[in-house]
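Can you read through this structure? Questions will come right after.
Only a single protein chain was left out; the remaining protein chains are all shown in position.
Order of writing sets the chain letters: A, B and C. Residues in each chain are counted from 1.
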Amino acid sequence: MISETVKRGPFSHINWKLWRSVILALLILAAILFFNARNPAETRAVLRSTLRYAVPLILGALCGIFCERAGIVNIGIEGQMLLSAFTSYMTNAWTGNLMFSLFVGMVTGSIVGLFLAFLSIKLKLNQVIGGTVINILAAGITGYFYQVGTTTKGKFASIPLGPLADIPIIGPLLFNNPPITYIAIVLVIVSQIVLFNTRWGLRTRAVGEHPRAADTLGVDVFKIRYLNVLIGGVMAGLAGAFLTLEGVGLFERGMTNGRGFIALAVMIFGKWNPISSAMAALFFGFANAMQTQLQFMGIQIAHQFVGMIPYLLTIIVVSGFVGRSRAPAAEGIPYEKE
Amino acid sequence: MKKRLFSILAILLVAGLVLGACTPKGTDVKPPADDPAKTFKVGLVTDVGEVDDKSFNQASWEGVLAAQKDLSFESKYIETKDAKDYDANIQLFIDEGFDVIVTVGFALGEATHKAAKANPEVAFIGVDQFQGEVVPGVAGLIFDEALSGLLAGVLAAEITQSNVIAAVLGTDLVPPVVNFNRGYVGGSKWVNPEINVISTYHPGGMDVAFTDPEWGASTAKQAIEQGADVIFAAGGKTGNGALIETAEHAGLFCIGVDTDQWLTVPEAHKCLISSATKDISDSVVALINLAVEGKFPSGNYLGGSSLAPFHDFESVVTDEIRTKLEEAKAAYEANQIELPEK
Amino acid sequence: MESVTPSQNNWLQKVWFSVRIPFLAIILALIVGAVVLLVSGSNPLEAYAQLFKGAFGSLKNFQRVLEKSTPLIFSGLAVALGFKAGLFNIGAQGQLLLGAIIAGFVGFSIKGLPSYVHIPLALLCGIVAGALYGAIPGLLKAFSGAHEVITTIMLNYIAINLTDYLSDGPWKDMSPGNIVSRLPAIEESAKIGTIGPVPIGFIVAVLIAFLIWFVINRTTFGFEINSVGLNPHASKYAGMRTKVLIIAALIVSGALAGLGGAVETQGVVGRYQPGFNAGIGFDGITVALLARNSPIAVIASSLLLGAMKGGANTMQFYANVPNEIIDIIQGTMLLFVTAEMVVRWVFKMRKRSETEITVTAGWGQR
Partner (left out) sequence: MDTLDLTNDKTTEATKMTGKETLILEARNIYKTFPGTIANADVSLELHRGEVLALLGENGAGKSTLMNVIYGLYTQDSGEIFLNGEPYSINNPHDAIAAGIGMVHQHFMLVPVFTVLENVMLGAETCRGPFLNKKAAEAKLRQLEKSFGLEVDPHAIIEELPVGLQQRVEILKALYRDVEILIMDEPTAVLTPQETEELFKIMRRLTERGVSIVFITHKLKEVLEIADRIIIMRRGHVVGSATPAETDEHGLASMMVGREVILEVDKLPAEPGDTVLEVKQLNVHDANQLHSVKDCSLSVRAGEVLGVAGVQGNGQSELVEAITGLRRYNSGEIWIDGKRMPQEKPRVLVENGMAHIPEDRQKHGLILQYPLTSNFVLCNYYREPYSRHGVLNAEAILKNADALIERFDVRTPSAETSAGDLSGGNQQKVIVGRELSRDVSLVIANQPTRGLDVGSIEYIHQTLIDMRDAGVGVLLVSSELDEIMSVSDRIAVMYRGEIVDVLDARDANREHIGLLMAGHA
């Protein structure tokens, strides 16, 4: 019960959060310009590498966001990505049609998503266990059915967007990329709008926070959950397809190498918010690119400690030491119509 | 209830058929040779991983198959899934009376020694297993990776236009990889002390360092964007990622590792000028032959380290460069080239 | 079979009632595996026969099954204990790695001890390492509400990096001839042997399983752990120190996993080497769920998984079936046993409330 505020500082009306982000953005911009002036090629290489490392993380995190905003915990992103990477690669090897392979990857991701949704919504299986099952099965299936010796006819190439690509710094960074990267960038913005400015997003968030309230207003909780997990699956499918169709053009067993779990970290770090998560992914990507760049420059640091950074940061964030993040309230709880 | 059970089984069957369309790899078993009295048998135990890893497991197995072409014998391999199964997997071959057992990877060294001591009649070929002590019946097939790395470095330094060359490497947890890089850096600096060599190791542990092609690809890209025009990729599948990435860019060169990767990574044909090889296959063939002849050596057996053929790039590699490569090899063998620590 | 209800006086029926879901799950998983084998051109009967032969065909094979089951018992107990307290300890893998490397360190670095001192000392250090590593998610959960699923996933990766660093850095085996990252071999005095064909580690594991069963079912501590797992609010009301219990549960869980790692180092591998303990902690999840969190049943489910893993190479060798089929069977088994609903759905069985597993949902904070 509210009676009175115990304490309220004199500066409480200032929007510190906004100012903090503005100052941070300016600092980053200044740093980029500074390094760009000193060594443009290296700066561009690091920034592009940052983006590239971030793309699968962004897509994986978007998968997590759509699932969890609708109240379904998804720790099977890793498995979804791996299976999609596998099927899109195999399709590419057979047909050589990149667009069709991409489509197959997305379909795979969404089928696995549907499977998770079926387990958690229909069968009310504990969702963490459901995700674990998906991860184990994905490793088994791809390992068992992977045919070595298949080769592909190629992978997605960069498409410069006309004059935009010639803008200094951001041109090559943002407007000269292969298709899935563009899709990822667009999806971040679209997801942000969908979640916070559309009917679908409002209903999705309501279902993730208080499904019964949504149900009493005639919102079909199950449909919203199924479809969001499906949409999430498409994102994870894109992430997997990125690895085999755009990144390497090659499949390997276990090639996701924990990216699905880092995507989870990214999602939490970004507080279940597409744009913030994209920022977090870029930050992790930057840490990775810098680690490579430092080695290029002959500076040796124990790489295991660099490798720990994303995980340590996630623990710190989830523990609320810095910027507490709050998960959707109804997450992980199967909804039961009475 | 029955109906539902059957419908589920039907779904599984259909799903299985779809998946089954991509037939999984079967393990090749050659039928026994004509001589019924006693067939000679050669078995191979892989390190954790698959026999078709486009790397040392595969090269060793190809050696076995190559030897089989000339000599008639039965061959079989087993893929190790759990590092604790090394002993058991070797034992399977011993139980079946195999004469030669190829064990691939340094990690199998201890298990190989143990098995050899218990089974003196069996010949063991330990690929990449340096023998600190001589155990009768075990030939440790080792290579001077620094030499082939050095040749790759010389080649890179000769063909670079930008004077920036790169190396994308598996993990520094494994010495052969480090040696390749030492040779690469040393060789290129020997040609051109001013050259800028940017090289980097995968930051992950053993579990991911050789199986992360996307990291290899994006790292290669990062190097290319800062001017590197020759990429030396040494790190299993991680390196393969770097090779394929380099092939996407016109006018660049890449150098593979371990085997002639022209044969294993066709996607990289556009840039693959050569590979810094360890002649695992040939050496395995040689050792099997020795075993058949009853002249199996024990202790370390140094296999050849060299550059693979240039294939489509024969014309790029001028006579001048070839001479330089010869000189470099001679200078290295005369200990005249200093290699960096790491 | 769906009409069976447990009657007080028929213990056989009771036993069947409690094992029928795992049993049917195993059967279903084997059927799925057989279908996969069949369509990919292998003979499932032969494959399973070879699998069985590989596991139980000889005394030596059986010993290997026991060896493989041993760490699974420990990690299965670790996960099961966590479940009892309502915690999903995905971090058994990390705790196990820490236990394994610390036992390896104590095993090689201290010399000249008699084995009756060295063995327990190394084991104890492994236990403590696992316990401390388990305490981290416990403390985070108790004091900041950070969900253990997310923290333990992250701690697993940190443990891998940490052990890789140690085995390639300060504790690397520098003996001439070694080129890979690993710790030196442990002293003979730290090695755990066998009694006949039975590894002593396995005996220890079985004893510990019975001990844990006793603690869970017959002691006040077990009563508290169960209470916190089922209803933390009521536990607090009843005067139990819920935060302390959460931490204690994860410490004991971590200690079990750490002990598993130590036994592995001292009893099977003989040193710490990266990659030798891969996946054990995750298999612990399957083991615990298959055993429905019963410590005694953990022994049985570990033996099942151990047999599958132990027999896999023989199956590969003689039936030419890729090892990954084991992963598929294991994944399906896990699916069927946890999604009890799936089995019930397939067989249209009725529900019984107390067989459910309670795990905290979501990973939001308090």
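By definition in this document, a residue touches a chain if its C-beta (ideal position, glycine included) is under 8 Å from a C-beta of that chain, and two chains touch if they have at least 3 such contacts.
None of the values given here were measured: they were computed from a predicted structure.
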*Could you run through the displayed chains and say which ones the absent chain touches?*
A, C
*Please pick, from A:Leu102, A:Ala117, A:Leu187 or A:Ala214, the residue that touches the omitted chain in the full complex.*
A:Ala214
*What chain A residues would touch the chain not displayed?*
1-7, 193, 197-200, 202-203, 205-206, 209-210, 212-220, 329, 337-338
*For the chain that got dropped from the picture, name the residues of chain C it touches.*
218-221, 223, 226-227, 230-231, 233-240, 353-354, 358
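The rule is short, and it goes like this: only the chains that are shown with their structure count from here on.
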*Line, ring, star, complete or other: which describes how these chains touch one another?*
complete
*For the chain pairs A-C and A-B, which is connected through the larger number of C-beta pairs in contact?*
A-C
*Could you please state the distance in Å, as a whole number, between where the Cα atoms of chain A are centred and where those of chain B are centred?*
34
*Could you grab the centroid distance between chain A and chain C? Build each centroid from C-alpha atoms only and quote it in angstrom.*
31
*Multi-chain contacts in chain B: which residues touch at least two other chains?*
19, 23-25, 205
*What are the residues of chain C that contact at least two other chains?*
36, 40, 161, 164, 322-323, 326, 345
*Where on chain C does chain A make contact in their complex?*
36, 40, 88, 90, 140, 144-147, 149-151, 153-155, 157-158, 161-162, 164-165, 169, 282, 285-286, 289, 322-328, 330-332, 334-335, 338-339, 341-342, 345, 357, 359, 361-365
*Going by the contact rule at the top, pick out the chain C residues touching chain B in the complex.*
2, 31-32, 35-36, 38-41, 60, 64, 67-68, 160-161, 164, 168, 175-181, 268-269, 273-276, 278-279, 309, 312-314, 316-317, 320, 322-323, 326, 345-348
*In the complex formed with chain C, which residues of chain B make contact?*
1, 4-5, 8-9, 12-13, 16-17, 19-20, 23-27, 29, 48, 76, 78-85, 88-89, 91-92, 106-107, 130-133, 172-176, 205-207
